[in-house]
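The structure under discussion appears below in the form of structure tokens.
Here the complex is missing one protein chain, while the rest keep their positions.
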Amino acid sequence: MTDAAAAVELRGIDKHFGPVHANRSVSLRLRRGTIHGLIGENGAGKSTLANILYGALLPDAGEIRIGDRPVAFRSPRDAMAAGIGMVHQHFMLVETMTVLENLMLGQERGLGLGAGEAAARATLASFARSHDAKLDPDAVVETLPVGLKQRVEILKALHRGAEVLILDEPTAVLTPIEVQALFEELRTLARAGKTILLVTHKLKEVMDVTDAVTVMRQGAVVAERETKRTTPAELAELMIGRAPQPPARSPVTAGVPVLEVEAMTLVDPDGVKRVDGVSFRVRAGEIVGIAGVAGNGQSELIEALVGLRPLRTGTIRIGGTDATSLSVAARRRLGLGHVAEDRLRLGAIAAFSAAENALLGRQDDAACSRRGLLRRATVRSTLEGWMRAYDIRPPDPHRRLALFSGGNQQKLVVAREVERRPSALVAGQPTRGVDVGAAELIHARLLALRAQDAAILLISADLDEIRLLSDRILVMCGGGIAGEVAPEAVDERGLNLLMAGAEAA
Amino acid sequence: MRFSASPLRRIEPALVPVINLAAALVLSALVVLAAGSDPIEAMTALATGAAGDGASLGYTLYYATNFILTGLAVALPFHAGIFNIGGEGQAYIGGLFASLVCLFVGPPLGWAAIPLAVLAAAAGGALWALVPAWLFVTRGSHVVITTIMFNFIASAVMTFLIVNVLIAPGQSSPESVAFPAAVWMPSLGGLLGPSPLNLTFPLSLLLAIGVWMFLRLSRRGFEVRAAGANPEAARAAGISVGAATVMALTLGGGLAGLVAVNELMGAQHRLLLDFPAGYGFMAIAVALMGRNHPLGICLTALFFGALYQGGTELSFDMPKVTRDIVVVIEGLAVLFCGALQNLFRARIARWLGPGAAA
Partner (left out) sequence: MSEAGTELLSIVAATLRLATPLLLAALGGLFSERSGTIDIGLEGKMLGSAFAAAAMASVTGSAWAGLGAGIAVAVLLALLHAFAAVTQRGDQVVTGMALNILVAGLAPVLATAWFHLDGTTPALAESARFGSLALPGAAALAHTPLFGPVYARVISGHNGFVYVAALAIPAAALVLRRTRFGLRLRAVGESPDAVETAGVSVAWLRYRALIITGVLCGLSGAYLSIAAGAGFTRNMTAGRGYLALAALIFGRWRPVPTALACLLFAFADAAQTRLQGVALPVLGVIPVELVSAIPYVLTVLLLAGFVGASRAPRALGLPYPTGR
């Protein structure tokens, strides 16, 4: 490994954020013309390292070398000038502008737009020649599918002369087919001499497309491997530091249907059909998992179930009662609970304290308010109990939620919804962005709720989570249910195909 | 596991506004200097004018009452995420309703009409806020624009009514007939010295406490705050954001309407043209400086009341410095305490030592 030309080298990078030691003397060596994976759990420090390489963060110690020349980046502009480009997880595109305008931004080549436009069109044309995908220069970015938006992001970096491309969790929002297309793209770029750093926590992708992989855990590099000489199991253990312990799912006989959806169709404000004729039933004491890549109607389905969106057609029944036209509050009174997919948008209020967040969704309950006045002392002591049971740290009810880590925030939201003993719980991505320990705890709690005869609908893009918890698995694609499988009977490939819209194998 | 809070850290939230205020005063002194007068003399005149004797203090508190009411009127909707610039118009229409009760229900009922008039004032203000709130929730009409428009409309309507309909017969100045003495708000002038200070002042303090209790202790208050902090999460929690918004803005309007009780029933004893006199706009400054907290608002209101009263005395004592200097101080105070509040924060934090950083 030491003989090939190094395009980029990081040596002894150290970075602190207050008391948090995000990068501990990290060293990384990227060979030219290869795809290098950087993996680790959420919070392992890989995004920090990527941002340092990109110039967005300044390291406390250590050095960066580009092709054997030491460099110091004071800002992304320096990094870009040195040929380093970043494709961010959350796209840095101006949605209301066209592809062309987004490419031109910052590369206008003059006071007027003429020269910049010509240069951008040239880049697009040469891209169309050497790759398969077609990109309409005048398309407004907002209208493009996610995969193409990402293509624009990559093009932006290339247009600026990037020789090294950093991709931060690029596949989080892509369908399996789009993921394959991206990987083809990356291989083509690598063959053309570009160097690629793929930052991700998804093991299978790393095995699929990288030539070498570096594993980080708690801020330090714990291992480096050549991809073809390692296995997913080895990488998983290196990432977590121990063998994972899945919770036991004991057999429970399911009871009466509690959550029933019949022929649900939902159209969004732009007239696009998001949910198309969906029907299913969740019984008491069972967990039904809905698998599918984000963007296939799951979010809309959840919002419709909870009462945030109206249906075009169809019915929803909770505990036998027709809830189709009931408000959010009325459904909660019927016993519906909701762990939101996006905890900071729908699930909690970052500016409020933990105690006030514990009230959210429960403010009408007898336990929380009486005759218009909040029972703050009661709520606080209940919350303290949850903080102990769910290991939420620091156990300070008055602390602003924004100051808790993502995992602790999520535990609080889950505690709030689960401990309310709902008869039906809709849980969307309950362990997104959460570390392994917290995820295990949340899974255990969901299974405990199941054992108490609640009906749980689990929507997740994490197939392992779905397989672990569900009694039945439904696959959602293009707004409809593509098929149902039993968790024991499913295999990866079959699920992928269903998720991509093909017939069940 | 408790994080240790340095005792100095607790002072910090109060220290920052004080230092900001000091900066504003220093700059104001420079303005006075630029205008060719002695800043020390001016500041002294301001201070003694505001609280030099009992009567002055009475006036200060009387002015402060208006600021407390209008400040709360801005702060409460702010918690719901709504910017209420409509205080002027809300106060004005509150005055209309209160005057009508005083003039027509006053004579038969006597002092029993006072609580009715107070309610009428609140109702008038609430009504004037309800329409923009309704338009916002149902049609998405921009609240800032509609409330500004309603200020202008109120001004036009009231001018018409006062000049043409309610004017005291035979009068040349635009004011109504005097209210019967029985419906005057009981005066507190006897306590401190001759001044228009009246029962509305303690009423406003009670309302400040009431607003605090509403926001912190009640369920509806929680819903209002949640709707303002994160409307989507509030909706997902079963809160009706529209209802909370309308409630907050309407209550705000009601508070603004009570300015009429202080001004018309407590001081002027008649309906006057343009009696809201800019309190509605200044209230924005009061609310922002007071951090939208009832206690902060009361303190800020006191400060602004002192400026108003001091400013009047100042313009008598030093004719070269007009009342406008008070407006300058107010503007600078809002600038430093409201917009540039973080200018000194970092320096103060370092000065107070570790554990003090926000």
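Letters are used for the chains, namely A and B, taken in the order the chains are written, and counting of residues starts over at 1 for each.
By definition in this document, a residue touches a chain if its C-beta (ideal position, glycine included) is under 8 Å from a C-beta of that chain, and two chains touch if they have at least 3 such contacts.
Every value quoted in this text rests on a predicted model; they were computed, and no experiment measured them.
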Residue, one of A:P59, A:G83 or A:G116, that touches the chain absent here: A:G116
Residue among B:V183, B:L272 or B:L332 that touches the chain left out of view: B:L332
Contact with the hidden chain (one of B:L25, B:V177 or B:L343): B:L343
Hidden partner interface residues of chain A, rising order: 76-77, 80, 86, 88, 92-97, 101-102, 104-108, 110-113, 116, 156, 160
Residues from chain B at the interface with the omitted partner, ascending: 31, 34-37, 83, 135, 139-142, 144-146, 148-150, 152-153, 155-157, 159-160, 163-164, 281-282, 284-285, 288, 320-322, 324-332, 334-335, 338-343
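Keep in mind that, in the parts below, only the chains that are shown with their structure count from here on.
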Distance from chain B to chain A - Cα centre to Cα centre, in angstrom: 47
Complex interface listing, chain A residues touching chain B: 306-308, 327-329, 331-332, 338, 340, 345-352, 356, 359-361, 363-364, 369, 372-374, 376, 393-396
Residues of chain B that touch chain A when the two form their complex: 1-3, 217-220, 222-223, 225-226, 229-230, 232-240
